[in-house]
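Here the complex is missing one protein chain, while the rest keep their positions.
Chain nomenclature is as follows: A, B and C, assigned in order of appearance, with residue numbering initiated at 1 for each chain independently.
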Amino acid sequence: MRPKNIVLGVIGFDCHSVGNKILETFFTEAGFKVHNLGVMVSQEEFINAAIETNSKAIMVSSLYGHGEIDCAGLRERCIEKGLDDILLYVGGNLVVGKTPFAQVEEKFLKMGYDRVFGPDCSLEHVAELLHQDLLSREEKED
Amino acid sequence: MRPKNIVLGVIGFDCHSVGNKILETFFTEAGFKVHNLGVMVSQEEFINAAIETNSKAIMVSSLYGHGEIDCAGLRERCIEKGLDDILLYVGGNLVVGKTPFAQVEEKFLKMGYDRVFGPDCSLEHVAELLHQDLLSREEKED
Amino acid sequence: MSFNKLDMDTFNQIREELLGTWPTGQGLELEEAIAYQKTIPESKNFAVAMQRASKEGKTLLQPRAGVALIPDHIELLKYLETEGEADLLPTTIDAYTRLNRYQEAANGIARSLEAKTSLLNGFPAVNHGVPGCRQVTEAVSKPIQVRHGTPDARLLAEITLAGGFTSFEGGGISYNIPYAKKVPLKKSIDDWRYVDRLTGIYEENGVHINREPFGPLTGTLVPPFISHAVALIEGILALREGVKSITLGYGQAGNLFQDIAAMISLRELAHEYFLREGFEDYELTTVFHQWMGGFPEDEAKAFSVISWGASVAVLSNADKVIVKSPHEAMGIPTKEANAQGLRCTRQMVSMLRDQKFLVSEDHREEIEQIKREVKCIMDAVYSLGNGDIEAGTIAAFEAGALDIPFAPSMYNHGKILPMRDNDGFIRVFNKGNLALSDDVMAYHRDKLEERAKAEGRKVSFQMVTDDIYAISKGGLVGRPR
Partner (left out) sequence: MSFNKLDMDTFNQIREELLGTWPTGQGLELEEAIAYQKTIPESKNFAVAMQRASKEGKTLLQPRAGVALIPDHIELLKYLETEGEADLLPTTIDAYTRLNRYQEAANGIARSLEAKTSLLNGFPAVNHGVPGCRQVTEAVSKPIQVRHGTPDARLLAEITLAGGFTSFEGGGISYNIPYAKKVPLKKSIDDWRYVDRLTGIYEENGVHINREPFGPLTGTLVPPFISHAVALIEGILALREGVKSITLGYGQAGNLFQDIAAMISLRELAHEYFLREGFEDYELTTVFHQWMGGFPEDEAKAFSVISWGASVAVLSNADKVIVKSPHEAMGIPTKEANAQGLRCTRQMVSMLRDQKFLVSEDHREEIEQIKREVKCIMDAVYSLGNGDIEAGTIAAFEAGALDIPFAPSMYNHGKILPMRDNDGFIRVFNKGNLALSDDVMAYHRDKLEERAKAEGRKVSFQMVTDDIYAISKGGLVGRPR
């Protein structure tokens, strides 16, 4: 099985680079081919990278609190650009202020993200979900 | 004006002696004649001391949590022994567990205490109240 | 000089009478109790846990906790094990039981059942008896200890050791002078001799039981040399009766360097005095108590006090730390608050456990100073007793040569006044009759003069009061306002 392409990056004007470096290492070791755009990535850059690398998932980080503003509209823009079925994962400190996770999750699910993660998520668990989700997309495509 | 006699002590099987030593020093400096019974004082000992010293106020401490059990009935017993009009002040960590002070106060007022204090009370304020309360009792008596 | 263990005839005679004093004591068989103790897995043995911690350089966490009713007490302990990440469990005994007022304790149990909440400030183990204790000790998976403050703890020890507890706190001085008013020191020392002998009998029968003299005493401005002297005496008395696992304690004074000096000197002195008494076969461990005096009411500030205690415990290599909760100033903590204290401490312990403390020359000098002070006291004890440490202790307390600040007991001289110096070290302001040498006192006086000068006021009783309130009002040295 060839490693699956995924795009990784920190959205908006967010400079938090430590988690990003760890995610890159982790997903690479978990068997993905990671296209890491680093920090301060715009929605366009995410989409272009996904198209160029033929990635089936975009992993968006937002740590600095502007997640709600920065992440809105990514799903719609993906569809515009023909990425109909792309998986959108989002994680980090997604909103301003300590907020019950269920509330945050609901907000981002509504925005069209497939899965939402807090800063405490287990990366092993994320990798498993990602493998599964990608698999079931492939099956659908077949 | 002669200094007023007051009885001081820690009720029940309570060994907390530090606050008691401080209260003795404080009330003495505040102009009272303090009869300090120390720690582990029974209701009888409080009452007998009040009678013997002709004190018009009993200052009860309870720190260790059994205050609710130990303090019940003191008012009734005072009346039995003819101390009809004696002032009963109680203070310390009066109940088991961190409890909103209003709740504690209500409980001890119901038991017949005239004033109830938490561990954080300002002693200056207590001394003022005590002077006032004693004064108004005297006026009543006159 | 020579000493003997409490002989078995006397022990058995006392025992028979003792077990009759309350129904739950009746028919208690020591053989059955020993057999029962042997069924307890090693992973739940307190002595083993302490010794392992010491070897591995770990600091174990233990809260205080106890409520009136068995099911609630079990729930509480299990919560502290899981949510609190406690390494060691306590069962804190209520204050009626501590004073052998089992009838009042029964009343407290009844009223707690009615009120559906604990009206007692601890677990009335004697009233619940051996079966009740076994319910508790079997329900948990960590080693569990009896913590109390009982001048006459003989029945409590019989019942709780038979009940599966593997450690027992206290001692004839430390559980009398700070905890009682009218109990003669001779009586409490005799009664604790019984407890130590009981522990010794368990040891002789292959059951390892930990004993822990109560280090902090009144928890209020106790200079290290005073609590050290008491710890050494109680340690020696315990070893004499056959105790093998002994944990000496110390309550945080507040200044980092004094506290570390105290913990280092405590260990060194214990080995020195124990050896001198002829003991070689014992397991010595230490416990550091987070701040035992008045706490600030604000919980954020209380967390700070808890954290500071936790840091010093680890930096001083304590084998165990006794943990306070953010409710300390207000009342017995809820299980949640208790677990918060534990988790706060856990974080500190794990952040600091890898850090070695670098001791400077000046710091080493403070260690030697504490040793000099302890030597003054111990010399007096030995000489007042003509070599008999029990008689010497009783005579020393009577004379005030050994004197515990702010204690309620009438058998305590109560003349010594401690005070903080300009750096926050606890020193002696008024020595009363304390057996301190002139050069030692000169050192204390110099240090206090330094403070007086800095504050522009005379050394006075007001400073003592200010120092007592200092931490609860946010400070260490009680500066003039």
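Heads up, the rule we're going with is that a contact is a pair of C-beta atoms (placed from the backbone, for glycine too) under 8 Å apart; a residue touches a chain by one contact, two chains touch by 3 or more.
Bear in mind the structure is a predicted one, so any value in this text is a computation, not a measurement.
Undergrad: For the chain that is not shown, enumerate the shown chains it touches in the whole assembly.
TA: A, C
Undergrad: Hey, which of C:Lys301, C:Arg372 or C:Lys447 is the one touching the hidden chain?
TA: Of the listed residues, the one touching the omitted chain is C:Lys301.
Undergrad: Which is it among C:Asn12, C:Gln355, C:Asn386 or C:Ser437 that touches the chain not included here?
TA: Here the residue in touch with the unshown chain is C:Gln355.
Undergrad: Looking at the full complex, which residue from A:Ile69, A:Leu109 or A:Leu135 touches the chain that isn't shown here?
TA: Within the whole complex, the residue contacting the unshown chain is A:Ile69.
Undergrad: In the full complex, which residues of chain A touch the absent chain?
TA: 12-15, 17-18, 21-22, 25, 38-40, 64-66, 68-69, 93, 95-99, 119-120
Undergrad: In terms of residues, what is the contact footprint of the unshown chain on chain C?
TA: Considering the whole complex, chain C reaches the absent chain at 254-257, 296, 298-301, 303-305, 307-308, 310-311, 315, 339-348, 350-352, 354-356, 358-363, 422-424, 471, 474-477.
Just so it is clear, only the chains that are shown with their structure count from here on.
Undergrad: Could you draw the chains as nodes, link the ones that touch, and say if you get a line, ring, star, complete or other?
TA: other
Undergrad: Report, in whole Å, the distance between the mean C-alpha point of chain B and the mean C-alpha point of chain C.
TA: 31
Undergrad: Using the average of all C-alpha atoms in each chain as its centre, how far is it in Å between chain A and chain C?
TA: 55
Undergrad: Where the centres are mean C-alpha positions, what is the separation of chain A from chain B, in Å?
TA: So the centre of chain A lies 66 Å away from the centre of chain B.
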